[in-house]
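I'd like to ask you about the structure that follows.
In this view, the complex is presented without one of its protein chains, the others remaining in place.
On to chain A.
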């Protein structure tokens, strides 16, 4: 028996030693000096909303980019497109597993990337290696990626301001003579939805924009979510006040929850909105829905035109419900970061800089190779080669256009109104901004409370904002559960950090 134990122990030790050396070996080969010569190797992981290209289709794009980067910054890049659905979990698992990723992006989770030590502090490097990007984005927006004075990323430069809109079926509106112009806020929609319901009893007037929300999140007025994403708000600033407030006891939240409840009880909204996995576009394409509420960064007509094809080619129009409002979270939601585990921070930042300033690199990333993946028209717009579309060309990441580097340096797609771009850039400058613009909340000391509080929120919030829970009875339980989970600790910490930040300004 004793012998057996010894053998087992030896085996276990061998297995462990093997495991460790395997990891060590992997780490070494991903280093810089691996025979590729003098060029620093940078892995660029980006989320694609299109199909993942085949390796042999990706290679020419990568080579074309490398031709530029070798000459300009002495760097060779490996492109790593990841499907958007897996992106966040894949990147964090890869980084934890020691895989080489040098540049990656946040998709609404900038804060948790910082809290889990995934970002390299680029404060020292930005002026030397990221000057172009800094200039493009501007100091004001760049501050959105600062936490406790350290700079952890660069926001994507794109139309930031999201304007809440009602997207609806123009054909039905005209047929029933709906008075769309009467809509000033989300409250004014109800009579129109009722009209649709009585004319088409089999239709559901309002579709959810995605699982768990019918768009009322975006229609709460000027709310700064203070670094939390708006699906899980935890302590917010209302109406540009500097007191951290609990959204759920506010009047505006109660009103919206009541509104959702009325819609739900009168069959004006999809009954399973809180849980369905159907997206708004799918629902609209089925022909059984009149419209949905969502926030977009384009003008009304452009938004409607761009949605038509996804929504079953019905006649679609859009109506703005509220003004755009910019807070830190809108800016840093999609940010580009250097991995904390990188061995080539300078090279990584230098390449990242090119994705904001170099037109060729940006368009290679988005559209691929000219002639093979897209054709450049005489007016400077882009379309797919004859007989091809986004699903058949070898490489395209066109749907990721608002998430990669600099949106305004991309070739516009065919049919885009040039004036829209001007409108969008103007919105960026003119939209009302929060008093706490540039403040980022550091949640790392409150992980336990956050886990518990988010669990409570996902239990109540979708139901309250989709009408399946009655605010008269459930709101109170929600508050109590939040308090039990340590909600007040988070509010207090937020207020404290915000006060300290304000004092510095």
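In this text, a residue touches a chain if its C-beta (ideal position, glycine included) is under 8 Å from a C-beta of that chain, and two chains touch if they have at least 3 such contacts; residues count from 1.
In the analysis below, contacts and distances are computed from a predicted model.
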Omitted chain per UniProt, picking from "DsbE family thiol:disulfide interchange protein", "Dihydroorotate dehydrogenase B (NAD(+)), electron transfer subunit", "Hydrogenase subunit MbhD domain-containing protein" or "Putative aldouronate transport system permease protein", is "Putative aldouronate transport system permease protein"
Which residue from A:249, A:277 or A:488 sits in contact with the chain not drawn here? A:277
Of A:65, A:103, A:118 or A:324, the residue touching the omitted chain is A:118
For the chain left out of this view, which of A:123, A:241, A:377 or A:451 touches it? A:451
Of A:69, A:163 or A:204, which residue touches the hidden chain? A:204
Hidden partner chain, residues of chain A it touches: 8, 11-12, 15-16, 19, 89, 92, 95-96, 109, 112, 115-118, 204, 211-212, 232, 270-272, 274-277, 340-341, 447-452, 454-456, 458-463, 468-469, 481, 484-486
